[in-house]
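Apart from one protein chain that is not included, each protein chain of the complex appears where it belongs.
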Amino acid sequence: MPPPLTEMLNYILRRLGAGLLLLAVVTAVTFWIFFVLPKWAGVTPRGMAALYVGKAPTPEALDATVERLGLDQPVVVQFFNFVKDLIFGTEYVFGRETVECAAPCLGYSFTTNSPVLEQLLSRLPVTVSLALGAAVIWLIGGVAVGVLSAVRKGSLFDRLAMGTALVGVSLPIYFTGLLALAFVVHSWKLLPVPRYVPLAEDPGAWFTAMILPWITLAFLHAAQYARQTRAGMLEVLGEDYIRTARAKGLSERKVIFKHALRPALTPILTIFGLDVGLVLGGAVLTEKVFSLKGIGAYAIDAIIGKDLPVVLGVTLLGAVFIVICNLVVDLLYPLVDPRVRIAA
Amino acid sequence: MRKRTLGFVALGAAASIFLSACGGDSGSGDSASGAAFDQGSTEIVNASETTGGTLRYAISSDFDSTDPGDTYYAFSWNFSRYYARTLLAFAPAPGQESTELVTDLAAGMPEPNDDFTEWTVKIQEGLKYEDGSAITAQDIKYAIARSNYNGGELPNGPRYFESHLDQEPFNVYETDDPLAAFTAVETPDDHTLVFHLKESFSEFPYVLTQPQTAPVPVDADRGALYKENVLSSGPYKFDGSYEPGVKLDLVRNENWDGATDPIRTALPDEITVEIGVDQDEIDQRLVNGEIDVDLSGNGVGPTMKSQLITDEAAQANLDNPYSGALRYVNIHTPVIEDVACRQAIMYAADRDSLHRAWGGDSGGDIATNLLPPTLDGSDPESDLYPSEDNKGDLEAAQAKLEECGEDDGFSTNIAVRDGRPNDIATAEALQEALKRVNIEAEIQTFPAEDFFAQYAGSQDYVRENDIGLSVSGWGPDWATGYGFAYKITAGDAIQETGNYNTAELDDPEVNELWEEALRTEAPDERANLYEQIDTLVMEQAAILPVVFDRSMFYRSDELTNVYYSAAYMMYDFMALGVDRG
């Protein structure tokens, strides 16, 4: 039974509160990794500043950069400033120009001087397109294969599918992705070179650009889902209530799709929420392999470039997605499985 | 040293990708357009006047900045000319010819005073920005000011003006009237610039080719944000904003007048840059004709390279020119003080194994002198420390050791940057070679970021920790002996930290020659002086040259007017057109 609205609202608020706490911890840890680990490795503020300036910089130029980026301040102060700017917004001075960075201000990239939030938002459609499209494919594909495998356990199909799944789980994206690109695009020319086009601009081009990344990303996950679904189905098919369903005289199709699939999918919902959250935070390898300018590509560039504000922004966004997806899953759970109650 | 895409800190990595064997002189054959292997290194391939079409670039990393005042990457200097005209330019011609200077915005070549401390240059009249407003000398003055005196706002570009102009330090962004504060450059009228230098500097015109001389009106300057939409003075302007990590599109600038421009043909209608494409994917697309040019100018990646060099049909599409860089080992003079001891190292080094550490013939040519072969005054044939099969002359080395009183050899440390396989392989090869004469060299790796700021480039650290050798690499900022070697060999260039004359060579004779060169007007005379410097540095055994890098470029059949510019160590972007016919 669904809990009363106020109770649910209460729950959501509390979860969001916990989510905020998590975000704070994630930020702090990111800061720590970013500043303390290099320090242990012997990198000085000047050494860090050297990353953001041209070659053969003079010590004065380095000092100017250290000061401009505040690299010499204690980590705690930098962290505090970051959080303060995030909540209250701040102003940045570029040349003679003062630019307002309204809350939530994620700052400006150290290396490209572009506003992080704006960059994230402009890249979000790419990642969302990739994540949701792939999620649909891997969920439907993985579950379909899993169900079929479970129902025909031990058959040729089952063995082939599970063999493929094993391969799918073990093959990294940069292998399958490059292989797909090399054959489908470059050798056979079945698809044009994938270049992202906004959905609103040209749905057809959007689809043809995304289909290969979707399939590649989905393949990896679908494999896992197929295995999980199969295992879940086999377990559920041994349950007493399935025997009850059969004893009622239900057709096998109804037994499988109405009675067995739902409980088998219930635990998958949790994984699905987490996976979608993760992929929304940036499917790094897929985006890199297919040269998609999404959050993941942004993240990896930032990590290589040691671009702290971007690393923080991407990390936070990823954490936000995971928090939200988990919350959505938790809210959906009682609807899928009435035994689970949202505890107020 | 101008940066190749990955920046100077990554020079090793950029070159480390040339791992597989490639003769450089192997293979021949004709492509559809009648081109041959390496033809683009010395001639114009596919000459054509066809206009129109879209010229498509792609790059795996990104610009350091699209702001002409804030960039140090070679490709960026090459590319920014689409939208940023400079006072002077390199001749639009293949190979060595490209290192000659020609005018761009300037109406004529700059006029120096007698001791080369004052230079006057006039710019053409009637030049316009993309918005139709006039380009003035004051704008160029301001552009130089903002790119050199900005308090860290624009950190990327070189600081040649700052170090040569007779100017008190100031910050354009904290000064009410930056033009008035910038006294080292005068603008007697709207079309004349007068530069006042601290010291004689005969090669000052080369500095005027740098993108920092592209005009920026004071009002248009948005500091670090200016790069989002640079006000164009060239044949193309930004189509929308530059999106870091994503793309940059250029379209024709109707206010550009081709008649005033001696270096740009502006054949394509549009230019696109796709940023952040995986290197293998770029190479794949390049070969398949999905893009036209790899913007980075580093050549194809290792995967594609190994594929191409064995592909007979692809030979005619390949060019294999020098990358312009020298890989070398510094022999630190304050640590290994006796020149005979340093010479012992030069003799003992096994150049053949060092060459192999860089991937053999595919990586480049064995270097026995300082200046890369693309520079005037370079004599690659000179070899002060010859040996059979380049394996090292152990007897000579032993003799030198005895001369410096270290008959039983000595021990020291080799500093090398972390995460650079080729650098580390170089150090290991040298370690092995030196062991043969009982010189024990221990390899120490350091973080690449701080290598010069704190370790090999810190005078104190080197002395305290007995760092006698360090593995390094260097490329020219412009294609002359000075543009390449001054910072790594001149006594004046020695810094306490961040020291790139890492060997700390402070030889009166060398210093004297540098000063003389800066007072010498005729390029061939200067080249002569540079050759002497080269020989002296070798005699002083401050630098052990290892290899001169080579790149491998894939030249698409659809590109027109393709040639290698020695000035930028890659194709001359300004000449390129497309013909998809």
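For reference, chains read A and B in written order, and residue numbers begin at 1 within each chain.
We adopt the following convention: a residue touches a chain if its C-beta (ideal position, glycine included) is under 8 Å from a C-beta of that chain, and two chains touch if they have at least 3 such contacts.
The rule we apply is simple: contacts and distances are computed from a predicted model.
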| item | value |
| --- | --- |
| Name of the absent chain as recorded in UniProt (options "Peptide/nickel transport system ATP-binding protein", "Sarcosine oxidase subunit alpha/sarcosine oxidase subunit delta", "Homoserine O-succinyltransferase" or "Branched-chain amino acid ABC transporter permease") | "Peptide/nickel transport system ATP-binding protein" |
| For the chain not depicted, the shown chains it touches | A |
| Hidden-chain contact residue, picked from the options A:L69, A:M210, A:A223 or A:A245 | A:A245 |
| Where the unshown chain meets chain A, residue by residue | 11, 14-15, 18, 239-241, 243-251, 258-259, 262-263, 266, 336-339, 341-344 |
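Going forward, only the chains that are shown with their structure count from here on.
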| item | value |
| --- | --- |
| Gap in Å, rounded to a whole number, between the CA centres of chain B and chain A | 40 |
| Complex contacts: residues of chain A adjacent to chain B | 41-44, 46-48, 50-59, 61-62, 64-65, 67-68, 93-97, 99, 108-109, 112-114, 119, 122-123, 178, 181-182, 186, 193, 195, 288-289, 291, 293, 297-298, 301 |
| Touch list for chain B against partner chain A, complex | 1-3, 7-9, 61-62, 64-65, 71-72, 146, 150-153, 155-159, 172-173, 221-228, 243-247, 274-278, 280-281, 284-285, 288, 290, 447, 449-450, 453-454, 487, 495, 497-498, 500 |
